[in-house]
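Before anything else, here's the structure in question.
With one protein chain withheld, the remaining protein chains of the complex are depicted in position.
Let's look at chain A:
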Amino acid sequence: MGRMGFSPKHACLTDEKDPNRQKITNLTSCLLVSCQLNLHCEVRPPFSSKFPLPFFPSLPIGTKATKMSTAFSAANFSTQSFPLNHTSTTSHDSPLVFAKPTSQFLRSTRKLRLSSSSKLNLNRRSGTVVAVSDVVKQKKSKSTPTLLITKEEGLELYEDMVLGRAFEDMCAQMYYRGKMFGFVHLYNGQEAVSTGFIKLLKQQDSVVSTYRDHVHALSKGVPARAVMSELFGKTTGCCRGQGGSMHMFSREHNLLGGFAFIGEGIPVATGAAFTSKYKREVLKEADCDHVTLAFFGDGTCNNGQFFECLNMAALWKLPIVFVVENNLWAIGMSHLRSTSDPQIYKKGPAFGMPGIHVDGMDVLKVREVAKEAIGRARRGEGPTLVECETYRFRGHSLADPDELRDPAEKAHYAARDPITALKKYLTENNLASDAELKAIDKKIDEVVEDAVEFADESPVPPRSQLLENVFADPKGFGIGPDGRYRCEDPKFTEGTAHV
């Protein structure tokens, strides 16, 4: 949920000018409380095993939770009752009110939101958190909506998302034409998460991803040519053709992979964050405030490495953000069928860090949440767990027939395409014209075409490359019977040495 106890536009948490607002003294408590509030105030209808309903937009504003849950109680569950029946578990709270996320992006009118938020004020148990909408209401005039981004930022976000989408579509084409092989996992539909987070980073910040890493690489700045070449297995690829789709690395852009096993990258991300803290505290590089982002999916959140790293990151207050791209499916395993408590963001506070849920189809909401989480990490306040509700429009990989998911569910999320939504926002708020956006589309098409051409024309790795890069210090291949190190053997550089 994108609702947080602070204004999306103002990074500063306290506002002296507003006497009506109680100061937010501490973002951690604020986020923790907001997380609790998420439980109490946010409508989370019981999940249907067939069709997990959306948490946002299409629900009428201001609808009470009780109404919501009865509407869905007739849903077809095949498993035991889900733990999300708010009306019974949170009876000690005041009646639940559906509080809308504050971004203006997909909301309808402010008027309705204001009325719901004032109810929210009364119902809230803790007074330290103020809904964003309240702040917005008090600070801005009612006629002009507050914009979350400038024109440049908007175009940057748009271009990045379109690049991600166009690139992935081209990957699918190339795969079916036999230019790339193996397991290729496409990111269509999830662009808002990658763009929303990574575009806020500096070059020295690190990103760790999973096998669904093409778009993370592109967002981080790895040239499309390098990624496409890598996918084609050419020597000009970012990993010299040795990694492939699931192992995108870039030292220059601090992309620490690309991991094939889920959860495997999370400890590596924790290590990168540890280095950042170490540099600051032991090596006394006082300005080292590098942040690490770890991206992974809902399936990974049942994996031990996830929990172990949440513990260590919170324990040592590492500058890391754990970003869960919850697209509800782990190949064919629905998140609801595999997880005892599907609300992943709740697992953050269990380890002492804030847990936030955000609409991952909305790049502006993601960006707002990301700003705070990354800011927290940079200030040394520790890790954050951000659960992005998102969806992949294609199957798990290009080998997945994707027959298990309900077409209605797919249609529902297709209607919330993040690129379409951002386009609408930009044009409606006069940040960009259709022509400018079309120009960007065209430019990206050219970039992707160029990447394919470049990859096609690049050479395949020669045999001599086989034994390179196995060891950073090739003495590790040992000493041969003739007394020389194996790497001194002339056949070694031909790739035919016996090692």
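The criterion applied here is as follows: a residue touches a chain if its C-beta (ideal position, glycine included) is under 8 Å from a C-beta of that chain, and two chains touch if they have at least 3 such contacts; residues count from 1.
Operating definition for what follows: contacts and distances are computed from a predicted model.
Undergrad: Between "Origin recognition complex subunit 2", "Chromatin accessibility complex protein 1", "pyruvate dehydrogenase (acetyl-transferring)" or "Large ribosomal subunit protein uL4m", which matches the UniProt record of the unshown chain?
TA: Answer from the UniProt record of the missing subunit chain: "pyruvate dehydrogenase (acetyl-transferring)".
Undergrad: Hey, which of A:Lys179, A:Arg240 or A:Arg378 is the one touching the hidden chain?
TA: Touching the chain that is not displayed is residue A:Arg240.
Undergrad: Out of A:Thr270, A:Gln343, A:Ser397 or A:Ser458, point to the residue that touches the absent chain in the complete complex.
TA: A:Thr270
Undergrad: I need the residue numbers on chain A that touch the omitted chain, in ascending order.
TA: On the side of chain A, residues 206, 208, 237-244, 247, 249-251, 256-261, 264, 266-279, 281-283, 304-305, 308-309, 311-312, 315, 468-473, 475-486, 488, 499 touch the unshown chain.
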